[in-house]
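Apart from one protein chain that is not included, each protein chain of the complex appears where it belongs.
By letter and in written order, the chains are A and B; residue numbering begins at 1 in each of them.
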Amino acid sequence: MSQKPTFAAIAFGLAIGLTGAANAAWQPAKPIEFIATAGPGGGTDNFARAVQNIITKYKLVEQPIVVVNKAGGSGAEGYTYTKAMAGDPYKVVFGTSNAWNQPMVSKVAYNYTDLTPIAAMVHDEFLLWVKQDAPYQNVQDFLKAVAAKPPGDVKMGGAQSKDTDETLTRMIDKAAKVKFVYIPFKSGAEAAVQLAGGHIDAHVNNPSESIGQWKGSTQRPLCAFSPQRLPDGPKVTATQNWHDIPTCVESGLAIPQFQQPRTVWLPGKVTADQAAFYVDLMKKVQATPEWKEYIERTSQTDTFLTGDAFNKFIKEDIERTRKVAADEGWLISN
Amino acid sequence: MVSGRSLEATTALITGAFGAAVIVSSLDNGIGWSAAGVESGTFPLIVGLVILAGSLFNLVQGWLHARAVILGPSEFRRLATLFVPAAVFVGVIPLIGMYPAAALYVFGALAWHRRGSLLLAAVAAIGAALALYLMFELTFHISMPRGALGTFFGF
Partner (left out) sequence: MENLEALMHGFGIALSGNHIFLMVIGVLLGILVGVLPGLGAPNGVSLLLPLTFGMQPVSAIILLSSMYWGALFGGSVTSILFNIPGEPSSVATTFDGYPMARDGRPTTALATAFGSAAFGALAGVVLITLAASWVAQVALAFGPPEYFAVYFLAFASFIGMGGSPPIKTLVSLAIGFALAAVGIDTVSGSVRLTMGIDEMVKGVSFVVAVMGLFGIGELMIAVEEEFHVKAISSRVEWREVFRTLVGLPKHGWALLRSAAIGCWMGITPGGPTAASFMSYGIAKRLSPRRANFGKGEPEGIVAPEAADHAAGTSALLPMLSLGIPGSATAAVMMGGLMIWGLNPGPMLFVEQKDFVWGLIASMYLGNVVAVVLVLLTVPIFAALMRVPFFIIAPVIVIICTVGAYSVSNSYLDVMLMMGFGVLGYLFKKLHYPLAPLVLAIVIGDKAEDAFRQSMLMSKGSLGIFFAKPLVTTLILLGAALLLMPTIWRTIGRMMPRSEVKP
């Protein structure tokens, strides 16, 4: 199935050769499939569609691009599918850090080494949120209150299990010497509503997952898990914008950085030329004003990582997650 | 000829086998209570046990109380004329792709019943494939399987 269509490729090569446009670089010769490892409307889906829209708008690729959602199994469906497409440069999969973190903690049939890394295009931020009318004014108050209760009495909600939200919760546990009980929901949006209803005490949502709730005064952020404050911008509430929220380190919770990269991959066994084509394509996407607009709208951070920098990032992230996962006994044996 | 008894038994064996498979695979996941709450194998285990026990009951019950014959030779033949072509259609999709398979299926069905000319059947077959293409591929951007044949021709 994934065999390259040799005779068509030759024909195509000939055609290009005749028109004189031939050079060493690879160009796509048929429609490209973008695989979003999230359902319609999810963060990764919006990411894939934003890239698709920009490419289409600027005609960065001659071939049409189709977005396919393969959200099953927390994204495992998309990665497993891509793994099976080894050598096919017409499948591009969009995901997060779960590409390398999920195989560590559950018995899925892929690993990130089965894929060809292209880029990490943007980082989504994490914040610690509490209910609007909660008595805590800052992280210290909150953590003190948690420590005063018996372990497992204070409920932290989050999206999925053993994924970024729970990993971050366990890091907070360790840094502040407390013990939250973690309640996994299907999505961050669901956790936000549960917090608004007072069924849980806190969550660690991304900005875009809770901005509506913050505006509506049902919950507020205590601190951001980023090295510096989020960029200045328009007011979200009457008095505050994202920049007014202190970093967690500033307010005494020693977790300097925790971010969710949004990643792009090709299947394994593609040629260097093919990978280079997509790296170049994503760079072009990143340079457009629409991309800036997408990043601002979703309050994410622009950090384009590719090649060695991306590989280094993956290594570090794995290192960090593995530590938490090992302590919690999540690691699967393989 | 298929008796009610054997049909009941077959069905109970199918569901029972599924129940047993559910039980076996649920054991991979941990049963009972742990620090992370109710473990993920618990519900599948209970459900698997219910399926298995229920299937055993149905097996015995079906054996004792089934009606004598439910599928005579003519019923069986009619079922085959529906199911065999459908299964062949589904079976050849990976080989020749969705569109040719659908066209051949429609053509075959019309030709078999001998209403109208073969030409008409051919037109209907191509029309069906074309309609599928327009609707799914073109309008809603869902690409249908090309099959080994399509790959060979470079689609």
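Observations on the model:
Methods note: a residue touches a chain if its C-beta (ideal position, glycine included) is under 8 Å from a C-beta of that chain, and two chains touch if they have at least 3 such contacts.
All values derive from a computational prediction rather than experimental measurement.
With respect to the full assembly, the chain omitted from this view is in touch with A, B.
The chain that is not drawn here is touched, among residues A:Ile32, A:Ala76, A:Ala134 or A:Ile172, by A:Ala76. Between the chain not shown and the residues B:Leu71, B:Ile96 or B:Val123, the one that touches is B:Leu71. Across B:Val69, B:Ile96, B:Leu132 or B:Ala148, the residue that sits in touch with the chain not pictured is B:Leu132. Screening A:Gln27, A:Ser106 or A:Thr303 against the full complex identifies A:Ser106 as the residue touching the chain left out. Contact between chain B and the absent chain runs through residues 7-8, 10-11, 14-15, 18-19, 21-22, 25-26, 29, 33, 36-41, 43-44, 47-48, 50-51, 54-55, 57-58, 61-62, 70-71, 75, 78-79, 81-83, 85-87, 89-90, 93-94, 98, 102, 105-106, 109-110, 112-113, 115, 128, 132, 135-136, 139-145. Looking at chain A, the residues touching the absent chain are 39-42, 45-46, 49, 53, 56, 67-74, 76-77, 80-81, 105-109, 152, 155, 160-163, 181-186, 189-190, 192-194, 196-200, 208, 211-213, 215-218, 297-298.
Assume only the chains that are shown with their structure count from here on.
Against chain A, the residues of chain B that register as touching in their complex are 94, 141, 143, 148, 151-155. Interface of chain A with chain B (complex): residues 1, 3, 5, 7-9, 11, 30-31, 33, 66-67.
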